[in-house]
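Handing you this structure, nothing more for now.
Every protein chain but one is kept in place in this view of the complex.
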Amino acid sequence: MSGMWGNNLKISIFGESHGNAIGVTIDGLPSGIDLDLCKIDKEMKRRAPGRNNLSTARKESDVPEILSGYFEGKTTGTPLCAVIRNVDTRSKDYGKLKDLMRPGHADYTGAIRYGGFNDYRGGGHFSGRITAPLVFAGAVCKQVLALKGIEIGAHINSIKNVKDKSFNYTSISKEDLQSFSTEELPLVDRSKEEEIRKTILDAKKKGDSVGGTIECAVVGIEPGIGNPFFDSVESILSHLLFSVPAVKGVEFGLGFGITEVYGSESNDDFYYEGDSVRTRSNNNGGILGGITSGMPIIFKVAIKPTPSISKQQDTVNIKEEKEDTLIIEGRHDPCIVQRAVPVVEAITAIGILDLIKERYGWQI
Amino acid sequence: MSGMWGNNLKISIFGESHGNAIGVTIDGLPSGIDLDLCKIDKEMKRRAPGRNNLSTARKESDVPEILSGYFEGKTTGTPLCAVIRNVDTRSKDYGKLKDLMRPGHADYTGAIRYGGFNDYRGGGHFSGRITAPLVFAGAVCKQVLALKGIEIGAHINSIKNVKDKSFNYTSISKEDLQSFSTEELPLVDRSKEEEIRKTILDAKKKGDSVGGTIECAVVGIEPGIGNPFFDSVESILSHLLFSVPAVKGVEFGLGFGITEVYGSESNDDFYYEGDSVRTRSNNNGGILGGITSGMPIIFKVAIKPTPSISKQQDTVNIKEEKEDTLIIEGRHDPCIVQRAVPVVEAITAIGILDLIKERYGWQI
Amino acid sequence: MSGMWGNNLKISIFGESHGNAIGVTIDGLPSGIDLDLCKIDKEMKRRAPGRNNLSTARKESDVPEILSGYFEGKTTGTPLCAVIRNVDTRSKDYGKLKDLMRPGHADYTGAIRYGGFNDYRGGGHFSGRITAPLVFAGAVCKQVLALKGIEIGAHINSIKNVKDKSFNYTSISKEDLQSFSTEELPLVDRSKEEEIRKTILDAKKKGDSVGGTIECAVVGIEPGIGNPFFDSVESILSHLLFSVPAVKGVEFGLGFGITEVYGSESNDDFYYEGDSVRTRSNNNGGILGGITSGMPIIFKVAIKPTPSISKQQDTVNIKEEKEDTLIIEGRHDPCIVQRAVPVVEAITAIGILDLIKERYGWQI
Partner (left out) sequence: MSGMWGNNLKISIFGESHGNAIGVTIDGLPSGIDLDLCKIDKEMKRRAPGRNNLSTARKESDVPEILSGYFEGKTTGTPLCAVIRNVDTRSKDYGKLKDLMRPGHADYTGAIRYGGFNDYRGGGHFSGRITAPLVFAGAVCKQVLALKGIEIGAHINSIKNVKDKSFNYTSISKEDLQSFSTEELPLVDRSKEEEIRKTILDAKKKGDSVGGTIECAVVGIEPGIGNPFFDSVESILSHLLFSVPAVKGVEFGLGFGITEVYGSESNDDFYYEGDSVRTRSNNNGGILGGITSGMPIIFKVAIKPTPSISKQQDTVNIKEEKEDTLIIEGRHDPCIVQRAVPVVEAITAIGILDLIKERYGWQI
């Protein structure tokens, strides 16, 4: 069981890729928040497939209908539920996959977990499609956070071996973060765009797939948010990030790289900038002892290559209990990293709003 | 607020480094479990400092007293609380640090978070010392998990730039895991021990510190444990791991490395070994769609260099609101990675038992 | 924030009386459960108004659409969401009530709680209509509990001063409980039906309303379910019952009556019936120390008179900040007790399934 999450802001997701609808309920939103539905729609489109040759040609109708919690253009403060109807589902593409476990997917583990009763079509509840309601919820949370001066943005940090530059950890403007949201391939170093595009299309041509990393920043957050131990900022964010399908790693600040330097190099020295305490470096990614330092929160996320590839793979047929081979047909993404960028931002917004609410209660 | 955690097994920790006592309450343990107190004591000693020249000379009395939930040698099933009294605390060492924020520590963020009322002595509630009760709780959980055939073990995977070998991801014996627990520096490749020891002692000599990575494995766990989304195995474990002070990164299976290979390389092909479904590789670290595959669960954790170093550092005095320099005196660890190994195992045991209880209820 | 509840089974409700839709997501259902949709529909109809002259003439379309978590006639084990569209809403009836606070309703407290942004039409999120999704969720849970031999049923125990008989606390058959579900006015002593009907219709004629009590029983539940202290059976059930609008009291077994007898009279003596431990009386309502004894769980719930009455009432206009009088028009229930009976059963089923899952995990 794990379709619900949250302490001070709660979300409840539901849905299967080829079922009637997918959706999310957000509980604990402040009341009276003006929602810009156009902005929400833009976030939904960033995640939606079928926009270009880098993702699946499958069209997904990502138009959420708000069922509750929204009245006369504002949040009411009661649970806000939005549903997205499933259309353009070609369930017959999947019928033959029922007993053949796709490597890298959750077919086998899902079959065991749910005793064979889960909806296997298109990955069912395990489908990346279930991240669409998360993007909706995150888009709502982003608008609440903007009222507190908090901005969240992410870029592709690498695709396979092609690396983008990192953020400047001590100085990130809100405008920079916002500018990513209009890019097909959001990058700090735009000169890498062509090489990345080529890497994805090459994989596509081979019937293969690639993964990559995403770097995300939260700016404008005050110091003193979060907690030691179980509700540390890192615990809250990693919990949410690892609930996004295909995420296999999360690191804050220098992350694994911090293990290769001396303490005298990794410690972020404090100084005063006017009245504000700041650090000269930000190797800890804006978090010390689980609590924000006021510096940008920075983290990286590893996204594995899309498990759906066109190449023949060895696998098992769990009904016949024998080994077999498999070729996955249908329309698939050669790379989902660019589509995962708004998902990472969204789930971060949900986590940060939860933490902000812990601090301020329901007023924000 | 974050001293409590858990869904199906709950833990509640408390304490400050220089307060009266630290401790933990474990709620939801199965009843009637024989506890081997000697084994628990061994786990406590693995974490305790002062055992050799690689850690601080500070002695910590890590002898837990069980106050409840334990009767005639067995768990009762009601909350089990254990406390550890604080002794050998030299609080005067810290007095002068009250207003000078130690870089890399939680002094500044803690002061903001708690409005200056937190116990600053020795890091207070942020001290790594609070991991002692976690090791106690983990040692109890390990004994419960052993009854289900589940074994957890970890080794140092690197100290600064010195790398140990990784586990063989598809084949790890319980005996291998157990053998780590008796080593001062648990390593897969024992030939690296000398270089690692030298790296730590060199840092110590310079008044500096080093970090490293820990690799942990859970073997004997059946397939089908865990959930998609918010209670994924990765979410549960990362939430707990990032609550351990100094952890800055968590990755499962190939982790960040999985982003540099093709999908055809990262997918773990299924095959039958007798009646059992297994995978030929284990790049996903035993977890697909948030659920165990029956292969070993594998993950790596990044531990930053100890922030307490003897070198002079730039910082701020938040009382006088001016910049200043700082030299930290007292007894400190040049490296805490080896002491963090049992902590990583312990917190993993807590998370895994929570997941197992979700599956089986209170019987186990 | 409080649209979500649960430990081992979780529910998330949403909706406003005059919004687009109301609904519920149930997370943590066992997979592979055959759902009898016809039975669910019958439960929905028991709660729906407009069936006879005892309730409002307002028709509510209580036909739930299942959006997820249900596949090929069975639960999948993933979140099951059902929505009910709102129709036949006459919002203009309520426009003039926006600033005039209806006594006994949540208009005033809701306006303060949500800063005036809540949807005030028809009570909005506070409407008794939001219990329709609870009845749906309860109907699903009842079918799961039936597989464990557990049956839940309730009857009207009183309407105003007219008392029905109580259950025989030590001996209740499942058939008796089931028979209530087909009655317009479910009573143990059917001879009271006419007097009760007359009491309700008299109140209706006067433009007034009446309340009453409901007595509920859970039979077939094994001993040893539940916990001391915070997850006691009484705590779980009362928490849920007091979330139902209009509930003002909950008592288990003899309840308040137990305070008027001696301990020697209230204690339930144990005896053996074959292998089974039973009690000769059941004054504790099947619960001792927060844990089931194996005897029927029995409790009573107080439902206040419907606050919507046609008589003129004194109140305040919070916009103009002055006192005023109010006559509520529209179609209202002279008594909601009979419609609350299936709601009490439903919310009980949700609580009991949560407790059963704590015992057995996800297998049931």
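All chains are identified by letter, namely A, B and C, in their written order; residue positions are counted from 1 within each chain.
Note that a contact is a pair of C-beta atoms (placed from the backbone, for glycine too) under 8 Å apart; a residue touches a chain by one contact, two chains touch by 3 or more.
It should be emphasised that the depicted structure is a prediction, and the values quoted were computed from it without experimental measurement.
Note on the chain not shown: across the whole complex it touches A, B, C. In the complete assembly, the contact with the undisplayed chain comes from C:Ile303, out of C:Ile196, C:Val218, C:Ile303 or C:Val344. Residue C:Ala106 is the one among C:Ala82, C:Ala106 or C:Ile352 that touches the chain missing from this view.
Those residues of subunit A that touch the chain absent from the view are 7-8, 78, 228, 357-363.
Contact between subunit C and the unshown chain involves residues 1-5, 13, 101, 103-106, 108-110, 112-113, 125-126, 130, 158, 160-161, 203, 206, 208-213, 223-232, 234-236, 238-243, 245, 247-256, 258-272, 275, 277, 279-280, 284-285, 287-293, 300, 302-309, 311, 313-316, 318, 321-323, 358.
Think of the hidden chain as still there; on subunit B it touches residues 1-4, 8-10, 12-16, 19-23, 25, 27-28, 31-32, 65-69, 71, 74-81, 83, 113-119, 124-125, 362.
Following the convention adopted for this analysis, only the chains that are shown with their structure count from here on.
Farthest chain from subunit A (centres taken as the mean of C-alpha atoms): C. Comparing each chain's Cα centroid with the centroid of every protein Cα atom identifies chain A as the most central.
Averaged C-alpha coordinates give centres for subunit B and subunit C that are 46 Å from one another. Subunit C has its Cα centroid 39 Å from the Cα centroid of subunit A. Of all residues in subunit A, those that touch two or more other chains are 1-4, 13, 113, 125.
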